[in-house]
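Okay, so here's the structure we're looking at.
Missing here: one protein chain of the complex. Every other protein chain is in place.
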Amino acid sequence: MDWHILAQQLVNGLTLGSIYGLIAIGYTMVYGIIGMINFAHGDVYMLSAYVTAISLATLFSFGLDSLPFALLVTLVMTMVITAAYGWTIERIAYRPLRGSTRLAPLISAIGVSLVLQNGVQLSQGARTQGVPSLIPTTLRFGEGDDFVQITLVQVMIIVVSLSSMAALTWLIQRTSLGRQCRATQQDRRMAAILGINTDRIISSVFIIGAAMAAIAGVLVTLNYGSFDFYIGFVTGIKAFTAAVLGGIGSLPGAMLGGLILGLAEALFSGMVNTDYKDVFAFSLLVLVLIFRPTGLLGKPEVEKV
Amino acid sequence: MDLPSFPRGLLAMVLAGGLSLSGLASAAETIKIGVAGPMTGGNAAFGEQFWNGASQAAAAINAAGGINGKQIELVKGDDACEPKQAVAVANRLLDQDKVAAVIGHFCSSSTIPASEVYADAGVLVITPGSTNPKVTERGLPTVFRMCGRDDQQGPMAADFIVKKLKAKKIAVVHDKDTYGQGIADAMRARLKELKADKKEVLYEGLTRGEKDFNPLVTKIKGTGADEVYFGGLYNEAGPLLRQMRDQGVKATFVSGDGSLDPAIVAAAGGPKFIEGSYMTSVREARNIPAAKKVVAKFKAAGIDPAGYTLYAYASLQSIADAMKATKSTDGKKLADWLKSHTVTTVLGPKNWDAKGDLKESGFSIYVWDANGNYKEIAL
Amino acid sequence: MPPIAAAVSTTGVRWNLVFRQAVLEATAAFALALLLLGPIVGLVLDGYQVRNELQRPLLIAAIIAAGRFLVTLAMHTPTGQTALERFNARRRQPGVLVVSASESDRQRWWLLAIVVVSLTLPLLASKYWLTVLIQAMIYVLLGLGLNIVVGLAGLLDLGYVAFYAVGAYGLALGAQYLDLGFWSALPLAAMLAALFGGVLGFPVLRMHGDYLAIVTLGFGEIIRLVLNNWLEFTGGPNGVSAPAPQLFGLEFTRTAKDGGVPFHEYFQISYDPLHRFIFIYLVLFLIVCLMVVVVTRLRNMPVGRAWEALREDEIACRALGINHVLVKLSAFMMGATVGGIAGVFFATYQGFINPTSFNFFESALIVAIVVLGGLGSTTGVIVAALVLTILPELLRAFADYRVFAFGVLMVLMMIWRPRGLIRPRRRAFEVKGLCR
Partner (left out) sequence: MSMTGDPIHPPILEVAGLTMRFGGILALNDVSFEVRHGSISALIGPNGAGKTTVFNCLTGFYKATEGQIALHAPRAAIDLIQILGQPFQVSDLVNPATFASRLYYKMFGGTHRVARAGIARTFQNVRLFKEMTAIENLLVAQHLQLNRNLVAGLLQTAAYRQSERDALERAYAWLKVFELAEDANRLAGELPYGHQRRLEIARAMCTGPRLLCLDEPAAGLNPRETEQLSELIRQLRDEHGVTILLIEHDMGLVMRLSEHIVVLDYGEVIADGDPHTVAHHPAVLAAYLGTDAVNDDES
């Protein structure tokens, strides 16, 4: 493979992987704290794509012509509204089930996922929607036919996801909220005894996860320009796979898992075959779990006897 | 075992539902026609088009006095493009709603099992959108289609790519679905006949529902292809095109009727990405003189007659004409009539062969301009 | 308990406080609903513009606020309080019920009644309801199979649809390449599915809980993708036809396809596709009955007890000398076998299959059946399978809102009965002369 093709594939893998990583954070944090697979998370990401487009269109219809300002407002709006969805979903569909069987919230989550998908379809219509290409800048490296061309948005995706990741790590490691999160993740009962309002912490985890998915939603919408009410499903499953690959419950694991999955898909498509890239992605997951049962960065489980 | 309260209530509901529904279909002041397709789920956009087209047609026919004095009543049947639902909904349309004919099913994987049910019951079915050859190749007498077949438009694209565009390297991409892979394979078969199969440098499938095709695009770039043929729908064609241009791939994009939809402009993120792409399709419905008035009516009703809308319209017109002429709703009679007569529809005159396929496919090639419009090109 | 509980004295309710609380909660609900629904429901994307439909979210938010207001008020009336208490009390009930042997004997009459009703149903039901019933029965079968894996052995399998697909393709491809009929394909496909279960299960069953879930999900997707991509063998997205079942060589088709004699010609009656469905229904019903008996017996056999013990405490099981991997594997394979059988019936009933029928949503639906039924309860699984397959058909009256309503009901049912509709029952043991 030529160097420029390889470099291009690496960029493809990194952008795709960053998106997976951002969404995987929502899965991994929720799993870490209440041990449930939040199947509706992919659809929360889908919602954020819609909110992005609606917000941009509304802002432009008011005659706003400063693009950076519009993007900033959109990013904030999307994060707020998506986070509100995350909070509400937890409150309505998951909290009443706490303390029952482990699988009850899973089924509830599938129900929520159906509600979100079909709710959006009913209100926004079924057709594929899009936003115009707002940042058309592309960067080209190389001469003649041997060049690597990437869009500015792709660069943004990588930069923004890595910095959101860093900010989140800071939040979890350094702030009081983060400490409470970690404590609740370790032992919910003990944390509650020590005076931590665990309900509030669980809510904030859903809010953080949804906000991260919102960032992904804004970036994806800007980069690919096209979305429909069904995108949450495909991306959600991949992001969840990434979370498990990296070691579910681990934040750096989510990002690492996302990047590895993204790179694996890009390189496999590039070198072997696009048809079987998902087969490869899932096989990779199975293999990693056979040899490292708790994922790449998950803490090895010492059996508590 | 004491019967829990929930199932008991459910049982009551089932019985009540069954009784009330079976009691309904007695007096036939109206002629019921089923419109089946994906009204929910990932392909709901197409179901919506079916329904819009059929309901406008029904309104027009009813306003003109209906069929032999009877009004048309449409019944919606949702299959969500799931084969298991398709069979259930087909039986429901026949049993519960007692429809006289069916317009429908979009996904070929739904149309194939459902048409068995209709044919078994001797009910006429016209699919406005299933292009898979298998739909009409099974010898079912009452199954028709209002669209072309995959093995008709694929070869046309191959001729165009080889002869007109003088392609040197062709990359073939499909969406691993019945329709998309079908036309891509038909295209390749024709390439072989033209002894141009050596020019094919890539043949791969992408996954429907995804939006990121960058790795595939890079691979296309690596092959140095100057033509990309895509078998699939606009939902994927849009992002694929955009990512090609974003990566600096200049290859000409050629695709089939599944991509020829104004919505591809939004799906790609702007007309500049689609400019210069070619797509094969049945004579573009909106440009056919006969369709002008109908299109205006759609616009007045706030509906964009995109995609399969007018095909559904034409399907209902054909059914209505056959019923008027035969004064019957018997599927066999209707089918015989359709196979021996020409129907004037919004899409122009149509007639069918013995299998139920359209006799003249009427495919032409369209090119997109910089403003996001397309026009037919002379060959 | 909401803070208002403090305002409820033992003698009565201080309504002015309750009222204020209700107004506050309703306002909050209104604001939240507006925030959530405002953009998504109120501003409809139309090309690159939005269309203003803000009256819709306003209306919905007003309804939600009013509902919230009334619920808060109702919760403070005596009736509301008792209802709330009863609701909470039921949620605290233990998960399992132990019934004596005499009581389970009494249930036999109910069973007999149900069997008789089920056998007469096809004569009464229309073709449409019969197809719905057949589908429901297929899901009962799938539910029973997955219940062994999830409900009894406690292994969360999110890729169960893989075995369903193996069974269905076993029949279709068996007929295409090996000229197998329905009856010869049935056991072979079941064995093939079991084999798949064994091969897939062995390396991964050492994994813990939710890792197993994602790996099985991966397997489900892998199988579907391979079926879709392996065009030469499986027909890819174009699918394959599956043969109709035969009754001693008689075919249930209008004209003979596989060299047999059509059923209606043999009996000199006019052709009616209903015959085929009745036949499939009856065979399927017998298989379901057989499966219920098998599952009931399995539960009281050493292997069944080991499954449940494994679900309860894997470590204790190992300390008792039970090879947890092999026991899990047996549950996995048993579940796979049942899934394969269900797949064969699905294929023969549909007459045509392609990979779209075996996506992740199917797996999720089957898991929902098992969980909603009450993990481990056979009766529960049957009820839940009927509910979850018949409900969407009943909801067809809601047209476009059908799947939306289905999702809402799924959430509500879980909140209403988080441990499932039916509590699992265990039989009590009696030994003469040793006890009592």
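Going in written order, the chains are labelled A, B and C, and every chain counts its residues from 1.
The rule we apply is simple: a residue touches a chain if its C-beta (ideal position, glycine included) is under 8 Å from a C-beta of that chain, and two chains touch if they have at least 3 such contacts.
Because the structure is predicted, anything quoted here is derived from the model rather than measured.
Summary of contacts with the chain left out: across C:His264, C:His324 or C:Arg396, the touching residue is C:His324. For the options C:Met301, C:Ala397 or C:Leu412, the residue in contact with the chain missing from this view is C:Met301.
Residue-level contact of chain C with the missing chain is found at 94-96, 98, 100, 294, 297-298, 301-303, 305-306, 308-309, 312-313, 315-326, 424, 426, 428-429, 431, 434-435.
Here, only the chains that are shown with their structure count from here on.
Taken as a graph of touching chains, this assembly is complete, with every chain in contact with every other. Among the chains present, the centre nearest to the common Cα mean is that of C. Look at the CA centroids: the one farthest from the centroid of chain A belongs to B. Separating the centre of chain B from that of chain C, both taken as means of CA atoms, is a distance of 32 Å.
Computed centre separation for the pair chain A/chain B is 34 angstrom, with centres defined by C-alpha atoms. Annotation for chain C: residues touching 2 or more other chains are 48, 229, 400, 403.
The residues of chain B that reach two or more other chains are 40-41, 176, 205, 266, listed in rising order.
In the complex of the two chains, the chain C residues touching chain B come out as 47-48, 107, 110-111, 125-132, 135, 228-229, 231, 236-239, 254, 273, 346, 349-354, 356-357, 379, 383, 386-387, 390, 393-394, 396, 399-400, 402-403, 421-422.
On chain B, the positions that touch chain C within their shared complex are 1-4, 6-7, 10, 13-14, 17-18, 22, 39-41, 76, 78, 80-84, 87-88, 91-92, 94-96, 107-109, 112-113, 116-117, 120-121, 132, 134, 176-178, 181-182, 205, 266. For chain A in complex with chain B, the residues that touch the partner chain are 1-2, 5, 8-9, 12-13, 15-16, 19, 118, 121, 125-133, 138, 140, 145, 147, 149-151, 220, 224-228, 230-231, 233-235, 265-267, 269-270, 273-275, 277-278.
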